[in-house]
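A single protein chain has been removed from this complex, and every other one stays in its place.
The chains carry the letters A, B and C, assigned in the order they are written, with residues numbered from 1 in each.
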Amino acid sequence: MASKRVAVIGASGYGGLQTLRLLHEHPGLEVSFLGGERSSGKRWSELVPFLPLAGDPVVQTPDPAAIAEQADFAVLSLPNGLAAQLVPPLLERGVRVVDLSADYRYSSLAQWQEVYSGEAGQLSRADAHLCAEAVYGLPEWQPEQIHSARLVAAPGCFPTASLLGLLPFLKQGLIDTRGIVIDAKTGTSGGGRAAKEHLLLAECSEAVSPYGVVGHRHTSEIEQLATRVAGHEIQLQFTPHLMPMVRGLLATIYCRLRDPGLTAEDCGTLLASAYRQAPCVEVLPVGTYPSTKWVRQTNRALLSVQLDPRTDQLIVMVAIDNLIKGQAGQGVQCLNLMAGLEATTGLPLLPFYP
Amino acid sequence: MASKRVAVIGASGYGGLQTLRLLHEHPGLEVSFLGGERSSGKRWSELVPFLPLAGDPVVQTPDPAAIAEQADFAVLSLPNGLAAQLVPPLLERGVRVVDLSADYRYSSLAQWQEVYSGEAGQLSRADAHLCAEAVYGLPEWQPEQIHSARLVAAPGCFPTASLLGLLPFLKQGLIDTRGIVIDAKTGTSGGGRAAKEHLLLAECSEAVSPYGVVGHRHTSEIEQLATRVAGHEIQLQFTPHLMPMVRGLLATIYCRLRDPGLTAEDCGTLLASAYRQAPCVEVLPVGTYPSTKWVRQTNRALLSVQLDPRTDQLIVMVAIDNLIKGQAGQGVQCLNLMAGLEATTGLPLLPFYP
Amino acid sequence: MASKRVAVIGASGYGGLQTLRLLHEHPGLEVSFLGGERSSGKRWSELVPFLPLAGDPVVQTPDPAAIAEQADFAVLSLPNGLAAQLVPPLLERGVRVVDLSADYRYSSLAQWQEVYSGEAGQLSRADAHLCAEAVYGLPEWQPEQIHSARLVAAPGCFPTASLLGLLPFLKQGLIDTRGIVIDAKTGTSGGGRAAKEHLLLAECSEAVSPYGVVGHRHTSEIEQLATRVAGHEIQLQFTPHLMPMVRGLLATIYCRLRDPGLTAEDCGTLLASAYRQAPCVEVLPVGTYPSTKWVRQTNRALLSVQLDPRTDQLIVMVAIDNLIKGQAGQGVQCLNLMAGLEATTGLPLLPFYP
Partner (left out) sequence: MASKRVAVIGASGYGGLQTLRLLHEHPGLEVSFLGGERSSGKRWSELVPFLPLAGDPVVQTPDPAAIAEQADFAVLSLPNGLAAQLVPPLLERGVRVVDLSADYRYSSLAQWQEVYSGEAGQLSRADAHLCAEAVYGLPEWQPEQIHSARLVAAPGCFPTASLLGLLPFLKQGLIDTRGIVIDAKTGTSGGGRAAKEHLLLAECSEAVSPYGVVGHRHTSEIEQLATRVAGHEIQLQFTPHLMPMVRGLLATIYCRLRDPGLTAEDCGTLLASAYRQAPCVEVLPVGTYPSTKWVRQTNRALLSVQLDPRTDQLIVMVAIDNLIKGQAGQGVQCLNLMAGLEATTGLPLLPFYP
C-alpha cells in the first residue's frame, strides 16, 4: 500500500522536528511538503544540520494550493492563531488536518476568543463551524471520530496528561467533582524553541517554580472535556510548574473518592480496564510511581494510583513526554487513525534509559 | 565578646559541610570540634580538598566527654537513630544540642518509634523525657523556647516549607482543615551524600517522579505541629517529588478558604503580618511566584499566595534551600537564638544569581 | 529468514539496557536469554518496570551450557575481568561472542594484565590465545574480520571517538605523530549504574572536572590501534573530563599537519572519503561543529575538522553517544556484521531533538 503524503508546517520548531523524526521511519506516512514561515526559502541542512532529510529540501511558504497538490494530510505546528488562517483553505482543498495548536480545541469559537484574547485581538476568525466540527484529538477517548475527521485538534501536554488520569474516574462518577487539584510539572521544551530569557539554561537550571497559578489557559481546556465526560460542569485547580529539564511532564492529580470502600488496587484495576484498548497507555502496579524518564522520547503514558485510606484522597500520577505523547506523537497517532493504520504505527513506546 | 565554641558532628555529609561553611564566617560562633564516624581519624583536607579549615584538623570520634571539654554547643548531622545515642550524655555534660535528625522532632517517643520503626528496631531508647523536653526548632514559631532550650530538634526541608506556608492560616482558623494537599518538589541533595543508585545523575537527570506517596514520614511530623497550632487534629496529604537539581525545595500547598470574602491580597497581607518579626521569611507580591533559584544557598524562605475566586481554593507557595533553611542554616539560626545572638547572624539571605 | 538468537548477559546495567532496547525492534536478531549475576532469579518487570519484555522473563545465572543451548550469539556487558571467565566456555560451545568489556581489547594478555592490574590480581587467566584471536570491534576499520570472528572485543566510548577522528590521518601519514592531544568530555553514564558517590547528581551537576590525567587506561588502548594503523609507535595525551550530563561524548583532538599546504576543506574531504562506506559516520561541513545532543541515542558519529593556518594545528572533533556508538550500539553493529546483516540494521541514526 502506498504511503500517504503528509505536509509538515512549522518544521524547525520542536513540534515540527519531532514530527519529522517520527515520520522519517514511518512505514505508512511520508513527508511530502516542508513548510515554514520564518525558515521559508532556506535549505533544510543549513537550518538543522543534525537531522538530514532525503533530498535536502528547501522549506516552502505554506501556500494552501501547493500543499493540497502535494499532500493528503497536513500537520500544523504553528503558534496559536496562525493555524486558523491556514485550516479553512486546506479543508476546502480536501487536505485533512491535524492541528497541534489550540485554535480548534474549543468547540466554541467564542470561548477560544475569550481564553486566547491576545491572539484573537490580532486576528478576525469566522470559522465557528470548524471549531464545532473539529474533533478533540485524544485518541484514547474518541478514536472513531478521529478516524473519520477532516480536522483534528490535538491536545497539548498538560491536558493530555491531566485528562488521561481524570477521565476514567469522572466517567464512572467515582470521585467528588469539587476540589480536584492538578499539580503539573513540565520540562522547558514545552515553551518552544523561540528564544526567551526565562527559558535560558542559566535561568532554568537548578530552579523549580510555579507559573500561571490560577487561570492558566489549559485549565479551561481540561475543564471542557472533563465536564463533557462527567456530564456536569467541573471547575478544578490546575497549576503548572517549570522543571529544570528538557522534556517530560508529570501530572499529580488529587481528588476525593466518593465511595470509601474502594482500595488503591480497585482504582488501578479500573484505570487499566478503561485503557485496555489503548496501546499507548499503561497502568503501573500500585506502589510503583512513574518517572518522566521512563517515557522520554516515547508516545507512552504511564499511570499510577495511590489512595490514603485516612482521608479517601485519591492520587493519580501520569507521566508523558511532553513533545511526543504531549504533542507530535499525539499528532502522528491521530494521523494513523485518520489514515486507517494501527494507532501505534511508527511510534516508539519504549525509552532508551537512562 | 568571645565566640561560643561549637562541635560539628557528621562533618563530611552535606549537612555538616553546610554547617562548617556557615560557621566559617560566623562572627559569634566558632567550630572547636570536628566529629564523624566513618571519617574519624582522617585529615580534613584529604576528605574535603575544596573547603580548607584552619589548622587542617583531623576528624575525631564523637566522644561525649571530649566534646564537652571543647564545646559549648553541638550540632548533630547524623543518620536518624544515631543522635539519640549521643544526645543524653552530651546534655548531662552541659553541652546544648541542635539535632538535625528526626530523633527528637516528635514530643512522643512512642510516635517516633512507630514512624521510624526501622531505626527503632535497631536501637533501644529510654529518653522519652528528652523527646518531651526537646523544642521543635522552627525559629519563626517559638523563638523564645529555642533561646532557652537545652535540646533543639531542627525540622528538615519538607516540614519547614510546609509549616511556614500553612501555620499562619491554621492559627487564624481561616482554612478548611480537611482536604489540605501539599505537593512538594525537592532537589536530590536531600537524599544525602551516601551513594545510592536512584540518586545518580544518570538516573535523576531529565527525571521527575513522586515518591513516598501516602504515608511519607514527614506527613506525621507536619501534622503534629499543624494540629498543635490549629488546636484540633489535622490529617493532610503530603506528596514529595524528586527534581533533577541539586538543591532547592518548593512546596505548593492547596487548601480551601473558609471565608469566601477574602482576596489574594488579604491573604498575602495576613502572611506578611505573621512574619513581620521573622527576618528569614519574605512574602512576595501577589502574582510573583517564588523560584527555588531565588533562595539558593540562602537561609531565606520566599512565600507567595494566590486564590481562585471560582473555587475558593487558596494556593500557598514556599521556596527554600533544602540544605540551608531546610537543614544547616536552620540549625545555625537556632544556635544563634540559643547563644543570644541575632537570628540572622552569619546567615546569607541573598542569592548569587543565576 | 529466521532471527538469530542472542543472549544478553549483564542485562540490567546501562550496557545491557541499551542492548535490550536496540534488539527489541531488531528485525534480524532476538533476545533468547537474559543473564545477570546480581539480578539472577528476579523477574524482569520488578527490576526494570519501564522496559517491558515479552513474557516478562526471569533473569538467569549465566551458565555457559544453558546459554549455548538457547543462543547463537552472546553480548557480554560485565565488569572488566568477569567476561574472561565466561568467554572460553562459550566459544567452546560454539557461541559467538561480542564482549563490551576491556578483557579482549588488547591482543596481548600481558598488556591487559599490566593495564588492568587490579582485576588481573584477582583472576588467573590462561587465554592469551583468545586475546590474540579476538577482533577489535570498531566496524569502521575491520568489518571483514568482525564478520567472520568468533570473539569481538567492542571498544568503549573514549577509544571509539578518539580513533574515528585520528585513524584516517594516521593512515595517510598526514600528521605529526608526536604531540597528539585528545581532550575528551563524557557524560556520567559512562561510569555505570552501580552507586558511587562521585556520580551522584548532587556531586556531578554544575561540575566539570578532569580525571585520570596522564595514564588513564584507555590511553594504551588508543595507542595500540593508532600504532598499528600508523605503522610505528605512538604515544599520545589522553585526558578525560566528566560532564554534568547523562550521555554523550565529545573528543577534541589536537595534532599538527605535516604538510602545511592542506586546507581545512582538504582535511574534511579526506575524512569523508575515509568513511564513504561507513554508514554510521558522518563528516560535517567545515565550520559546523558537532554537539553531543545531535547524536544522542543514536549509533552515529559526527566528525568535523578545523585548521589554524598560523600554527598548522589540526583540530578534529568527534561526537558520539557513549552508550550507543560507544557501547551497546557498537555491539549490535558488530553482531549485525557477524550475522551477515547490514551494519545499521536496527540501529537508530537520527536523534529526537532536543
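Following the convention adopted for this analysis, contacts are C-beta pairs under 8 Å (C-beta built on N, C-alpha and C of every residue); 3 or more make two chains touch, one makes a residue touch a chain.
Worth saying up front: this structure is predicted, and the values here are computed from it rather than measured.
Asks: Among C:R5, C:R21, C:K185 or C:K325, exactly one should touch the missing chain; which is it?
Replies: Within the whole complex, the residue contacting the unshown chain is C:K185.
Asks: Would you indicate which residue among C:G15, C:G36, C:P290 or C:P348 is in contact with the undisplayed chain?
Replies: C:P290
Asks: Just to verify: which one of A:R93, A:K196, A:H232 or A:R310 makes contact with the chain not shown?
Replies: A:K196
Asks: Considering the entire assembly, which residues of chain C contact the chain that has been omitted?
Replies: 178-179, 181, 183, 185, 187, 202-203, 205-211, 213-215, 235-237, 239, 241, 243-248, 250, 252, 254, 256, 289-293, 296, 306-308, 310-311, 313, 315, 317, 319, 354
Asks: Which chain A residues touch the hidden chain?
Replies: 14, 187-189, 191, 193-197, 199-206, 244-247
Asks: Over the whole complex, note the residues of chain B touching the chain we left out.
Replies: Residues of chain B in contact with the hidden chain: 14, 17-18, 21, 24, 48-52, 189, 193, 205-206, 246-247, 282, 284-285, 288, 291, 293-295, 297, 302, 323-324, 350-354.
Convention: only the chains that are shown with their structure count from here on.
Asks: Going by C-alpha centres, which chain is most central here?
Replies: So the chain sitting closest to the middle is A.
Asks: Overlay chain B and chain C by their C-alpha atoms and let me know the rotation angle in degrees, rounded to the nearest 5.
Replies: Superposing the C-alpha atoms of chain B on chain C needs a rotation of 180 degrees.
Asks: Rounded to the nearest whole Å, what is the centre-to-centre distance of chain A and chain C, using the mean of the C-alpha atoms as each centre?
Replies: Spacing between the chain centres: roughly 37 Å.
Asks: Can you give the whole-Å distance between the Cα centres of chain B and chain C?
Replies: 45
Asks: For chain A and chain B, what's the span in angstrom between their mean Cα positions?
Replies: Spacing between the chain centres: roughly 39 Å.
Asks: Check each residue of chain A and list the ones that touch at least two other chains.
Replies: Within chain A, the residues that touch at least two other chains are 205-206, 246-247, 291, 293, 354.
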